[in-house]
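Notes to accompany the following structure.
All protein chains but one are shown at their positions in the complex.
On to chain A.
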Amino acid sequence: MSFFYLIQTNGVVSKTYQIRQEKQRLEKLRAEKSTLEIEAARLQSPANLGEIAKTLGMEEAVKVVYLKEKGAVAIKK
């Protein structure tokens, strides 16, 4: 009995340390994910996109043209 108890206790202790390590890894990955989300938000912000557009020499679309269809719009072949 004592022998089995010893083996079980050893097993529990070993698994506990494994769980602890995995939890630490999980926390690290969570922190990394959060950092990346913040960075993605910064990159997608209109202020940043405006800067990039300016650097690439893009111009603001002043006028949008809407096409109006009369009658059927499917193409007949």
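Going forward, a contact is a pair of C-beta atoms (placed from the backbone, for glycine too) under 8 Å apart; a residue touches a chain by one contact, two chains touch by 3 or more; residues count from 1.
Simple rule for what comes next: contacts and distances are computed from a predicted model.
A.B. asks: Per UniProt, what's the omitted chain called: "Probable septum site-determining protein MinC", "Phosphate transport system permease protein", "NADH-quinone oxidoreductase subunit H" or "Penicillin-binding protein transpeptidase domain-containing protein"?
C.D. replies: "Penicillin-binding protein transpeptidase domain-containing protein"
A.B. asks: Among A:22, A:37 or A:51, which residue is in touch with the absent chain?
C.D. replies: Reading the full complex, the residue touching the unseen chain is A:37.
A.B. asks: Could I get the residues of chain A that touch the absent chain, sorted low to high?
C.D. replies: 9, 12, 16, 19-20, 31, 34-35, 37-38, 41-42, 44-47, 61, 64, 66
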